[in-house]
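Only one protein chain is missing from this complex, and each of the others stays in its spot.
Presenting subunit A:
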C-alpha cells in the first residue's frame, strides 16, 4: 500500500464576501491529506462547502487562506505560470453533464481542449489521441464529429471524463459525477472510473451526497458540515463506528434497499442546516445535535485523532 501524500491541505479557507464585514465561510480552516492512489470521498449536504473545496483544490477558486501542497510543493505560493503547470496534473469532472459541455463544440474538440490549451499534440497525433480517449471511456471514434446534444446523460459524463483524462492528470476531483444519472447508468460510470484509476494510476477526490456510492468507491471519507470537516476515517470505520453525531444521523438517514431491515430506528435530525452566513457559535452542528451540551455553544471542538486514523471534531470525545 502506498502511503505517500499527493495533496496536503493545511488550514484551507475560502470565504465569499457578500457585504462589508460579512462573508460566507464556505470552507473554513480545513486540513487533510489525500494519499497517492487512493479515492478520498467527501460527503455533506448542499451548502456544506464540499464543491467549493474541490474547486479550490484544482485552482478554479483562489483560496482566502491556508496552503495546498501538491507533491511536496506549495501551490498557493506559485506564480501564474507554475500554477498552470501544476493544474495540468489536476483535473475536474463536473456534476451536470448537460451544462459542462459546450453545446456548440464538437465532442472531439471538447476532449482536445486541454491538449490545445497546453499545445501538447497537433494534427494526426491529436486526432489519434481523441480516438484513443473515446475508446478508453467506452465510446466510438466516430463520435468525435458529433455534438453533445446527440448523447445521453451517461455518454456525456463519459465525454467529460475523456476531457479530464486528455492531459494525463494525476489527481482528479469528481464533483458529484453520477448524481444526475439514472441508477443503471450510475454503476456504469462508477465502474469506468474505478477501471481508469487502476490503468492510469489516478488519485480521486470523489464528492457526493449518495453515501452508499461514496462508501463503495472510497478508501477514506471526510464528512463536511457548514464549511467544517466533522469527521475523517477509513470508509469501513466510518460506516461501522461513526463518531460524530452528525455522521451518525447522516448514515441512519440512508434509505436501505431491503424491506426487512428498512424499518429500523432512525435518527431524524430536526430542522434545516443553519445559514452559512451566520453559523452557530461553538460547534456548528449543535443546533441540530441530539447530544448538544453546554460547552458546545461557546467553544469550538478541536479536530483530534480519537482512534487510530479516525479524526473528529466533537466535545463528546
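Note that in this section a contact is a pair of C-beta atoms (placed from the backbone, for glycine too) under 8 Å apart; a residue touches a chain by one contact, two chains touch by 3 or more; residues count from 1.
To be clear about the criterion, contacts and distances are computed from a predicted model.
> Given the choices "Sarcosine oxidase subunit gamma", "Winged helix-turn-helix domain-containing protein", "ABC transporter ATP-binding protein" or "Ligase-associated DNA damage response exonuclease", state the protein name listed in UniProt for the chain not shown.
"ABC transporter ATP-binding protein"
> Per the definition of touch given earlier, which of A:16, A:78 or A:239 contacts the omitted chain?
Only one of A:16, A:78 or A:239 touches the chain omitted from view, namely A:239.
> Of the listed residues A:73, A:117, A:254 or A:295, which contacts the missing chain in the full complex?
A:254
> Could you tell which one of A:87, A:186, A:233 or A:312 touches the chain left off the display?
Considering the complete complex, A:186 is the one touching the chain left out.
> With the missing chain put back, one of A:37, A:154 or A:301 would touch it. Which one?
Within the whole complex, the residue contacting the unshown chain is A:154.
> Since one chain has been left out of the picture, which residues of subunit A touch it in the full complex?
Residues 45-46, 152-155, 182-188, 190-191, 194, 209, 211-213, 215-216, 236, 239, 249-250, 252-260, 262-263, 266, 268-270, 272-273 of subunit A touch the chain absent from view.
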